[in-house]
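In this view, the complex is presented without one of its protein chains, the others remaining in place.
Showing chain A:
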Amino acid sequence: MTQLTAVGKPSEARAARRGAGRPRRALTLNLIAVVAGLVVWTLLATVGVQGLPTPLAVAARAGELIADGTLPLDALASLRRVLLGFLLGTLLAVPIGFLMGWYATARGLLEPYVQFFRTIPPLAIIPLAIVLMGIGEVPKVFVIFLAAFLSSVVSTFQGVVDVDKTLINAARVLGASDRTIFAKVVVPASTPFILVGMRVGLGAAWGTLVAAELIAAQEGLGFRMQQAQLYYDLSTIFVGLIAIGVLGLLMDRLLLFAERRLTDWQERR
């Protein structure tokens, strides 16, 4: 899941982007690797490893779970939580990041909190969230929100701070007011950072999901895996893992696509 342990800088995003246009040869190699992995897995499962289901068994289980509606409903429940947390997180992170980057006062006031909470893994907030918010949807979404917010806010802030001073000067000498500079220079110039921050945020949100669903959930991929664990139901755990991986990958690719469309103007060195 390297796609989810996101990228820190636009230059790295650029490297990832170069990978997207990779030639057919690389794709063939990818395919070979996947098939080889499946073969090894099958061998391990048939030859020895206790209780390990074969890929076919997992596929069969996935079929069942899809047929009886469990998997779609779980996936939907998980996606709803993640997207809600992620949207709220970035929706708040972008303006706060802009404030911190643009106004020294806002930075001075907010930075201690942002920097401090960044050092606390969002999962460590779970006990507190349960005590304060009970065991409903709120604490789950809150933890995911926090994870997304903290990773997005920092990169937005960094993006604004790093806007090339000569570009701001170029706008100023053409007669631009502070408001115009903000809207026409700072926002577009920091878009690459914001989008990278959103990808990091989405990765963080998705990464927090399973743990968040340990808080007395009634549905969701994390909850289902937790249940399966009680019954030594390895197949279902595998189905859950693969579903989390595939959905995470899809969302990441979607954001990557948006990023590529929106920041096509960047010089790639």
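In this section, contacts are C-beta pairs under 8 Å (C-beta built on N, C-alpha and C of every residue); 3 or more make two chains touch, one makes a residue touch a chain; residues count from 1.
We take it that contacts and distances are computed from a predicted model.
Missing chain, UniProt protein name: "ATP-binding protein", from among "Sulfite reductase (NADPH) hemoprotein beta-component", "Bifunctional protein PyrR", "Phenylalanine--tRNA ligase alpha subunit" or "ATP-binding protein". Only one residue from A:79, A:92, A:110 or A:176 touches the chain missing from this view: A:176.
In the complete complex, the hidden chain is touched by one of A:82, A:185 or A:200, namely A:185. Chain A residues in contact with the hidden partner, per the touch definition given at the top, are 164, 166-167, 169-176, 180, 184-185, 188-189, 191, 263-268.
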